[in-house]
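Heads up, one of the protein chains got dropped from this complex, but the rest are sitting where they should.
So that you can tell them apart, the chains are marked A and B in the order they are listed, and the count of residues begins at 1 in each.
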Amino acid sequence: MKKLTFAIAGVAAVAFAASANAATLDDVKAKGFVQCGVSQGLPGFSNADDSGNWAGIDVDMCRAVAAAIFGDGNAVKFTPLSAKQRFTALASGEVDILSRNTTWTMTRDTQLGLNFAGVNYYDGQGMMVPVDLGVSSATELDGANICTNTGTTTELNITDYFREKGMSFNLVAFEKADEVVAAYDAGRCDVYTTDRSGLAAQRTKLTNPDAHVVLPEIISKEPLGPVVRQGDDQWFNIVRWTLNALINAEEMGITADNAAARLGGTTNPAIKRLLGGEGSFGEELGLSNDWALNAIQAVGNYGESYEANVGPNTPLKLDRGVNQLWSKGGILYAAPIR
Amino acid sequence: MTDRPNSSVNWLNDARIRGVIFQILLVLSLIASAWWIVDNTLTNLADSGKTLGFRFLDETAGFQIGQTLGTWLFSYEAGKSTYLDIYFIGIVNTFLVAALGIFLATILGFLMGIMRLSQNLILRGFATVYVELLRNVPLLLQLFFWYFAVLRSLPGRRDAFEIVPGFAGMNITGLYLPAPQPQDGFIYTVIALVLAIIITFVMSGWARKRQETTGQTFPVFWTSVGLLIGLPLITLFATGNPLDWSLPEFKDTGPKLRQGYQSGAGMVMIPEMIAVLLALSLYTAAFIAEIVRAGILAVNKGQTEASYAVGLRPGITLRLVIIPQALRVIVPPLTSQYLNLTKNSSLAVAIAYPELVSIFAGTALNQVGKEIEMIFMMMSVYLTFSILTAAFMNWFNARVKLVER
Partner (left out) sequence: MSKKVTMDNKLAFVRTEDAPILPPPASEAGITGWLYQNIFASMSDFSSAGASIRSVLMGLFSFGLLYVGITQLWGLLDFAIFSAVWSDPDGLKREACWTVEQGGQLPAGWHAACWPFIAAKLKFLTYGAYPADELWRVNLAGFVGLVGLVYVLIEGLPARRHVGILMLTIYPLMAFILLTGGNLDVDYGNVGLYVLISLGLITMARMGAAGRFGSSFQDLSGIFSVAGWLLIVYAVILSVVGVDTSLEPVDTRDWGGLLITLVVAITGIVASLPLGILLALGRRSNMPVTRLICTIFIEFWRGVPLITVLFMASVMLPLFLPEGVNFDNLLRALIGVMLFSAAYMAEVVRGGLQAIDKGQYEGADAVGLSYWQSMRLIILPQALTHVIPGIVNTFIGLFKDTTLVSIVGIFDLLGGVQSTLADAAWSTPVQGLTGYLFVSVIFFIFCFGMSRYSIYMERKLSRGRSH
C-alpha cells in the first residue's frame, strides 16, 4: 500500500510543490510573497488579532524583508509554528525565514543546518513570582515549583541555575505557553520562567497582572533573531542586511515618515547609500536599490518597531535596556552599509 | 471442451501464477518506495549536517523532570541521568497511568454498564446521561477540562485538604500519601507474596479438578484472599516489620515559599497525573459500559431461566452461567478499549504529565533533534504493547471459544 502513498506524494508534488533549492530569492519572487515562520501567539513578538492580522517585532522583521524584495510589506504569509516544528519547517523549505523568538546557539548553527542572520532582540531568561510570595531574589527560591514550556533552552537554563546554586526545585513543563500561563495563574507553580520578554508578554494574560513581579536575575543569554537555511548566502545576506538597515536607520534618525524626504534632502553619503541614493547596494543583493527605503517605510526603523510592539507604551512595558543603540548605552551595533 | 485453436491453458490465465506475479510486483514497488524514502531521508539529513545513530542515548540530559514513579525508580537527576533513562522513565510513567486507568475504567465501566440495564430509573438515567455525555466529547477537551477543574478545586499550595490527618492530604501540588520504605529483610515478605500467588494457582487447579470428579466445592476465593494477605503479613511481622513509612509533612510556618507539603516526605501524585487518570478512566469507562451492556444483552434470557429452573441461586447463575457467556462477547472489544486507553495516555503531553511522548519525544527530542531515531523508539513501545495485547486476545479467544459438539 506504500504504492498509494507514493502516488499521493506524486499528486501532491504536482499540486503543492514549492521548491526549496538553493535560490530562495528566485522562488520567493516567483511565488510573490515571503513565507515566514512565526510563533503560535506571543504578544509583542508575533501575535494574530481577531481577524488574523499578524503583528509584532518578529512579524516586522518578515514584513521588512518582504518590503525589501517586493516594495510591499504585506507580500508575506505567516506560518504559526510550535517550538518543535520550527526547524523542520525551515529545513524542509516550508518557510523561507524563521522569525520566531529563536535563540542563537552554537548547536543550532553547527548541527541543525541553520544560519542566524543577526539578533533583533537581546533577551535573557527571567523568573516571575506572585508578589505575595515575598521573594525578592531568585536565590530565595529553594524548593520552588516552577512552570515553563518545553522545546526551548529554558528547561536547561533553569536546571543549570538551580544546580549551580545547590537548590532543589520541581519542574512542570507544558507543551504550549498558554497552558503554562493558565497553570501558573491557577497557582500550580510558585515561579514562571521563560525569556524576560516572554514574561512581560504573558503577564498581560494573567488574571491580575499587578500581583506578579519579575525577579531581577537574568540567568541566561538569549539573543533572539531571524533564521534562514544554510547554503544560500544571497538569501542570508538579504535577511541580515535588512535587519542591519533597520538598525542603521534608527541610528541615522530615519523613520518611516521622513525616509523619502531624507533621501531627497540629504548630502550625507551614509544616508544616501542606505536609502539607495548612491551606489548599487540593492542590486548587489539581487534587489532594487531602494530596498532599504521600502523596508523602512513598511515597518519603520528598529526603534519605531520596538516602541510600537514591545516598548514602554505597549502592554508589555519593556524598556529598551540592552536593546538600545550602542551610541545610547545599548549593544545594538549594525555593520555599516558601504 | 473448447474449440479454441490453442487448447492448452495459457500461463497468464492461471490464477496462481497471476497471484505470484502480482505479489512480486507489490514487493518490488514496496522495496522501491522504501528505498526512495530512505534515500531521500539520508540526503536530507546529510544536507542539514545531521547523522543517524543512537549514541545520543548515552549523553546526559540537563533538564529537570517532575517527580513521578519513573523518576523515583530510575533515581533521575538532571546532569547525571542519560537520555536512555528518560526513555525508560517515559515508558514507566506511560504504563503507570495506563495500568491505573485500566483498573479504574474497568470498575466504573462495569458499574455503569450494569446500571444501564437496571430497572431502577435513577440508576439507568444516570448511567445513560453519563455514557452519552462522555462518549461524545473529545478526550483532549476532557483532559483540559479535568486538569483545570482539578487545579481550580484544590486548595492552594500553602493550604491542605487533609484526607487522613497526618497520613494523606492534597493541595494544588498533588495528592500526598505515605511512601513505603523497605528496609533490609523486606525481601522475605516479597518472597512470601510470590509463594502465596503460586499456592493460590495450584490450589484453584486442584479445587477445579476435585469439583469435576467429586462435585464437592471448595471456597477458593476466600482461601486465596486469606493466603494472599495473610502469608505476607505474617512474614512481615515475623521478620520484625522491616518496612518503614515516610509520612507526608505539612508545614505552615517558616518562610512562605517553604510552607505547604515538603518535598521528599511521603509520596506525591502530581495533579497532572490525577487529571490524566480522571480523564482517561472516565472517558474509557463510557465505552466499556456500552460493551458490558451489549455483552449482557447478548446472553439469551433463556439461559437465566434455565439456570433458575435447575435450581441455581441468582449469584451462582450470574457467576457460572451469564458472565462466562457474556465475557466471550465482552473481552475482545474490552481489550481494544484497554489498548485505546494506553494509546490515549499519549495525550498527557498536552498537560505536562511526563510520559513517553511528552518527555522523550517532546523535551528530549527538542534537545538532541534526533527525530527519526526518537520517534521510531517511541512508536516501538506502543507497537510492542499492541502486539502483546493481540497475542493475549488470540490466546483468550482460543480459550473461550464455543466448543461445538
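The rule is short, and it goes like this: contacts are C-beta pairs under 8 Å (C-beta built on N, C-alpha and C of every residue); 3 or more make two chains touch, one makes a residue touch a chain.
Keep in mind the model is a prediction, meaning the values are calculated, not measured.
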Shown chains touched by the chain that is not drawn here: A, B
Omitted-chain contact residue, chosen from B:F63, B:Y87, B:F110 or B:F144: B:F144
Absent-chain contact - pick from B:E59, B:E132 or B:E305: B:E132
Residue among B:V27, B:I198 or B:A238 touching the omitted chain: B:V27
Hidden partner interface residues of chain A, rising order: 1, 4-5, 8-9, 11-21, 40-41, 43, 47-52, 77-82, 84-85, 88-89, 91-94, 175-178, 182, 185, 204-208, 315
Where the missing chain touches chain B, by residue: 4, 6, 10, 12-13, 19, 22-23, 26-27, 30, 37, 40-41, 43-45, 47, 118-123, 125-126, 129, 132-133, 135-141, 144-145, 148, 343-344, 346-347, 349-350, 357, 361, 371-372, 375, 378-379, 382-383, 385-387, 390
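Quick note on the criterion: only the chains that are shown with their structure count from here on.
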Between chain B and chain A, distance of the C-alpha-averaged centres to the nearest whole Å: 42
Contact set on chain A toward chain B in their complex: 2-3, 5-6, 83-84, 87-88, 91-92, 110-113, 132-135, 140-145, 150-152, 155-156, 158-160, 162-163, 168-176, 179, 182-183, 186-188, 190, 230-231
Contact footprint of chain A on chain B as seen in their complex: 26, 29-30, 33-34, 36, 44, 47-50, 62-67, 78-79, 148, 151-152, 156-157, 172-173, 255-258, 262-263, 270-272, 349-352, 354, 358, 362-363, 365-367, 369, 371
